[in-house]
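What follows is one structure encoded as structure tokens, with my remarks underneath.
A single protein chain has been omitted; all remaining protein chains appear in their positions.
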Amino acid sequence: MSAVAVRAMFRSHPEKPPHSEVMSRCIDACFNCVETCTACADACLSERDVSDLVGCIRLNLDCAAVCSATGSIMSRSNKAGHRQLLEAQLANCVAFCRACADVCDAHGDRHRHCAVCAEACLACADACSAMLAAMRMPA
Amino acid sequence: MSAVAVRAMFRSHPEKPPHSEVMSRCIDACFNCVETCTACADACLSERDVSDLVGCIRLNLDCAAVCSATGSIMSRSNKAGHRQLLEAQLANCVAFCRACADVCDAHGDRHRHCAVCAEACLACADACSAMLAAMRMPA
Amino acid sequence: MSAVAVRAMFRSHPEKPPHSEVMSRCIDACFNCVETCTACADACLSERDVSDLVGCIRLNLDCAAVCSATGSIMSRSNKAGHRQLLEAQLANCVAFCRACADVCDAHGDRHRHCAVCAEACLACADACSAMLAAMRMPA
Partner (left out) sequence: MSAVAVRAMFRSHPEKPPHSEVMSRCIDACFNCVETCTACADACLSERDVSDLVGCIRLNLDCAAVCSATGSIMSRSNKAGHRQLLEAQLANCVAFCRACADVCDAHGDRHRHCAVCAEACLACADACSAMLAAMRMPA
């Protein structure tokens, strides 16, 4: 649903951003990852083996912070300049998402919320990579 | 899609939050509103009559800030205590969302992104109100 | 140092906000509280009795989220309208800060970081209360 709304936003944006389709998916994947990482950190806090999950909780919170920044920055990306900044932010986001997915996946069989979170992280990494690829293509 | 992921998160949460369905919808509506308000602020900045839209831009950014806080707080809400804090946060979020919807709606005919944003704000206000109602019902 | 910078910002703001002194202190106290609550959550995660501190960690993260929203909203507060929204946000922030201070203070003797955090939360509650009082005075 939210992907639909974001797409409608950028279709009616006065600057007609060139990659609005892939950009909308990227932004939506970022905020989806914020949601799942925030929820996963909280679910981990409720697990009995919480002391074993501290590293996962920290990375969940880190990943949520980076994805939130990326989502808002990409919403302002549809204009000239600062392409290098956007690319660095996207690459950074991919790295955090993959690291978080790895850590969550390592105990995804014991904690289903971690398996769900790993999926959302990988989906976000993919959407950010697709955005990076689109930006690097000749317009 | 993200609503599905969040719902799966809370279904696998060890504390089995009592209103996981309405809570997932609330959290997802909050982050959806963050996305649309952030994008709307940016679209407004690109409009020719930007100086007439300054109040809208500010309220968009305020609404995004409140919804982001509400979404993350509600993700940690599935446990004892602090019910009053949660209710105050939700009521506050409803107020910001409605105010932002009003301001956006006032020029939604000229700026389609503002009409889309107003819809997302009202949907978030509704989802937060539903969460408030669920919390006040006897469990 | 940061209070000085924020004060300089609002002194050079074209709209000359009426309560720039107390507003700067409020904004700075909010972000100071974000810093200490975020750091306190992390320090709690490193404690041996982490499973006893889960409620504290959650409230730390909640308080950081509310204070971050309040700080950014108050930075956009220097203009007409929406006084009720600002007052509700400030009152909400005071409530979260006091609740977090209470929870942190309850084990501040065992965990020094919680005592430091409680102080920052109370300072933020005071600065938000002072802002509320200033807004309610006749200009």
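Remarks
Chains: A, B and C, in written order; residue numbering restarts at 1 for each.
Definition applied: contacts are C-beta pairs under 8 Å (C-beta built on N, C-alpha and C of every residue); 3 or more make two chains touch, one makes a residue touch a chain.
Remember, predicted model here, so these are calculated numbers, not experimental data.
Considering the complete complex, the chain that is not shown touches A, B, C. When the whole complex is considered, the residue among A:L59, A:A101 or A:M131 that touches the unshown chain is A:L59.
Where subunit B meets the omitted chain, the residues involved are 42, 45-46, 48, 50-51, 54, 57-58, 61. Along subunit A, the points of touch with the absent chain fall at residues 55, 58-59, 61-62, 65-66, 68-69, 72-73, 76, 79, 81-82, 84-85, 88-89, 91-92, 95-96, 99. Subunit C residues in contact with the hidden partner, per the touch definition given at the top, are 1-3, 5-6, 8-10, 12-15, 27-28, 31-32, 34-36, 38-40, 42-43, 46-48, 64, 68, 71-72, 75-76, 78-79, 111-113, 116-117, 119-120.
Note that only the chains that are shown with their structure count from here on.
Taken chain by chain, the contacts link every pair, so each chain touches all the others. After Cα superposition, the angle needed to carry subunit A onto subunit C is 180 degrees, rounded to a multiple of 5. Centres computed as Cα averages put subunit B at a distance of 21 Å from subunit C. Contact with two or more other chains is made by residues 42, 46, 48 of subunit A.
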